[in-house]
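Some chains have been omitted; the remaining ones sit where they do in the full complex.
Letters A and B mark the chains in the order given here, with residues in each chain numbered from 1 onward.
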Amino acid sequence: MTASSKSGSKTDAGRFFEHFRIGETIRHATPRTVTTGDVALYTALYGPRVAVQSSDAFAQAVGYPRSPVDDLLVFHVVFGKTVPDISLNAVANLGYAEARFLKPVYPGDTLSTVSEVIGLKENSNRKTGVVYVRSTGSNQHGEPVLQYVRWVMVRKADEAAAPTGEGVPTLAKVVDPASLGAAVPVLDRARWADDLAGGPYRFGDYAAGEKIDHVDGMTVEEAEHQIATRLYQNTAKVHFDGHAAQETRFGKRLIYGGVVISLARALSFNGLANAFHVAAINGGRHVAPLFAGDTVYAWSEVLDVAEIPGRADVGALRLRTIATKNKPCADHPDKVGAEADPAVILDFDYWALMVR
Amino acid sequence: MTASSKSGSKTDAGRFFEHFRIGETIRHATPRTVTTGDVALYTALYGPRVAVQSSDAFAQAVGYPRSPVDDLLVFHVVFGKTVPDISLNAVANLGYAEARFLKPVYPGDTLSTVSEVIGLKENSNRKTGVVYVRSTGSNQHGEPVLQYVRWVMVRKADEAAAPTGEGVPTLAKVVDPASLGAAVPVLDRARWADDLAGGPYRFGDYAAGEKIDHVDGMTVEEAEHQIATRLYQNTAKVHFDGHAAQETRFGKRLIYGGVVISLARALSFNGLANAFHVAAINGGRHVAPLFAGDTVYAWSEVLDVAEIPGRADVGALRLRTIATKNKPCADHPDKVGAEADPAVILDFDYWALMVR
């Protein structure tokens, strides 16, 4: 809710570029208790199969008190809270960086989000600017569970308005693997059953440069992405208003990019079954939009493998997961270079923890 | 299950107009335990954002033992139980009145519904009649949580049959605001955080006559309204049977009116964020049908503001919420007078409690 909007109607029109100030802290609305109901919906919407998140019994055997909530469900809920304040008037979500999952979230925990504005840069057309925020999701005890940076292009309400300041933060290209694993208890590797987990390959079986086609495809319907995006209380209207969408350049609703990330991650089980935890997101770009009726495929490249100091139970794989639409990934379609493939919709760079 | 249907096949054909008797009490089938799973689905289907229902931590801070279930979810579940007995052979659901929410419902509570027939009036064509019922939803302790009147036009099985009696109840046009608030504990206003709640406007900021456009639109898909309506175990076949619907005058499935009410209420968060509780429904009319693919918009007029005796924590806003299809509400389209707008689908008059 902006101060300016209060003076007019009671409807919140969202912030525009010139309303943001560097250093400003925004506590976002609608804290959210995450439940087993949300977990069931997440499973039903994407089909994740990682045993730690699927089975309390498996989670307890290896060292958790119970199954933690899927990391990406946490991400979407924490992210969703920021939309009304940060990106209601966004033209494009430009990128993510420095995302770290800091504590496990369990059903019953309540998540809320605070964002700090860490950068502003007006575009040369003076109609838009880029806003950088560092958002922190915390649980009901005030403990941070997720922190990440995103930057987004936001419209100006008044082209003549001057920005309140300028500055672009320096962001790490890769999260330091030494900082990973905070959300994972020390695991009892002896009780990690590969057959129950669904794959025989452990940390030591992967090497940088390896490419894995995740084979399966998943078609997305309007009802599915709308149900998912509302579950996260993400209010970006481009996902929901089919009537208004007729007047846009696409002529139809856009699917929330988080749906693509979750689908690609769920598909990646086939080849990465023991990569049980998203520990950090180094970067992510939504290269092209996804629409209802499209089918998502994915493949991954292992960019790096890293040990984590003090952890003999788990190691970190730096993965680049590429998602495409309507094109299987057997030949690893990519978006870079002369052979950039227009089927690519997501380029996602993250650290996954894998049992050793 | 009617006595008459027992003599024939074991399939229940539902009651027809001449089967109802004034004063008769019907205990409806299928008591229903409401869970956090239902709450998650409700969130995913409509996108409500009121903090009291979204966050256990917020609810506890202000005085609830935990987040209560959304009032309209309670309404739909209590209503759904009545369908097989009251409205399986209905031509139209004509109206609601005197609805009061009497106690909070929490996940784990079991709801069941009893209806008393309080009025009957045969139509002059002798093919149909209007049935008035007062329905009471109770929890597992037998405590009423919701009571309301509805009237519905029901077909006769036999045109020659005489009604069992006649009489039309006198119904209040407005629920007395002095009776509101039974379902709300005394709130600790100091701990109601406007930023977490999502809006700076409290009871004192609203005045009768004020009109608020809720701005956003939500397109509804077949899968969404079917999932919602089955969640309430509402069995009205017009919502589910697309094959039979081809032979109807619309040629397609009708969306349960309760879906429209819930969407309009969720959209109204933008402008009414602190109106955290539906305390009573004065009246409601489904002016026109909604179909899959349509986009719902809404606006509200404040009809009245009322203090509640003995309550310094909350006040009551009497709101008239109008929902439209495929037409934004910036200019407050209405259904009355010479300028009745065919886009209007719902006219809903209710009391919302708002923190002071």
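Criterion: a residue touches a chain if its C-beta (ideal position, glycine included) is under 8 Å from a C-beta of that chain, and two chains touch if they have at least 3 such contacts.
Only a predicted model underlies this, so the values are computations on that prediction, with no experimental measurement involved.
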Exercise. What is the total copy count for the complex if 2 chains are drawn?
Worked result: 3
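As a working rule, only the chains that are shown with their structure count from here on.
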Exercise. Whole-Å distance, subunit A centre to subunit B centre, using C-alpha means?
Worked result: 36
For this session: Could you pull out which subunit B residues touch subunit A in their complex?
Result: 35-41, 43-47, 49-51, 54-58, 67, 193, 195-201, 205-206, 210, 212-219, 221-224, 227, 270-273, 293-295, 326, 328
For this session: Using the touch rule from the top, collect the residues of subunit A that touch subunit B in their complex.
Result: 1, 6, 9-13, 27-33, 35-38, 40-41, 84, 107-108, 110, 112, 140, 221-224, 226-228, 230-231, 233, 235, 237, 240-244, 253
